[in-house]
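A single protein chain has been removed from this complex, and every other one stays in its place.
Presenting chain A:
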Amino acid sequence: MSINYRTIEVGDTLPPLQLSPITRTTLALFAGASGDHNPIHIDSDFAKQAGMPDVFAHGMLSMAWLGRLLTQWVPQRQIVQFNARFAGITHLGDAPLCTGKVIEKLESDGQQLLKIELHVTNQNSETKIIGDALIAI
């Protein structure tokens, strides 16, 4: 898909990305593939010792899904900046939904940019990530 700076409008939304419920397998694979071996995400004994009910998802797993949301919309090389604030813990069984919306059209150094607001929520509409991205058009 090609995004046109003139026709795109503030308030336009990106095609959403719905994920399946998170399993321990998801977390084990992501730990190995991403290189983040923090035991809080893969070792339930460690998680309980740390006062958590069980292992929980890496924030970076949800951010990687937000990355998919962006790259299924524009080619990756157009992403200038990508920020996330991890607002809540994503638990086993949560089914994340990634959404994005154009909140600003701006020009900087002769470059046309879109600012995208990003959210990850779970099946109960609880916010897990609030983020934003700058996309060059």
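The definition used in the following text is that a residue touches a chain if its C-beta (ideal position, glycine included) is under 8 Å from a C-beta of that chain, and two chains touch if they have at least 3 such contacts; residues count from 1.
The rule is short, and it goes like this: contacts and distances are computed from a predicted model.
Novice: Missing chain's UniProt protein name, "MaoC family dehydratase", "Peptide/nickel transport system permease protein", "Acyl-CoA dehydrogenase family protein" or "Phosphoribosylformylglycinamidine synthase subunit PurS"?
Specialist: Cross-referencing UniProt, the chain left out corresponds to "MaoC family dehydratase".
Novice: Out of A:T13, A:Q72, A:Q111 or A:T127, which residue would touch the omitted chain in the full complex?
Specialist: Answering carefully, the residue with contact to the hidden chain is A:Q72.
Novice: Using the definition of touch stated at the top, determine which of A:V80, A:I103 or A:I137 touches the missing chain.
Specialist: Going through A:V80, A:I103 or A:I137 one by one, A:V80 is the residue touching the chain not shown.
Novice: Give the residue, chosen from A:I3, A:L19 or A:A95, that touches the chain omitted from the document.
Specialist: A:L19
Novice: List the residues of chain A that touch the chain left out of this view.
Specialist: On the chain A side, contact with the omitted chain comes from 19-20, 26, 29-30, 32-40, 46, 49-51, 58-61, 63-65, 67-68, 70-72, 75-77, 79-86.
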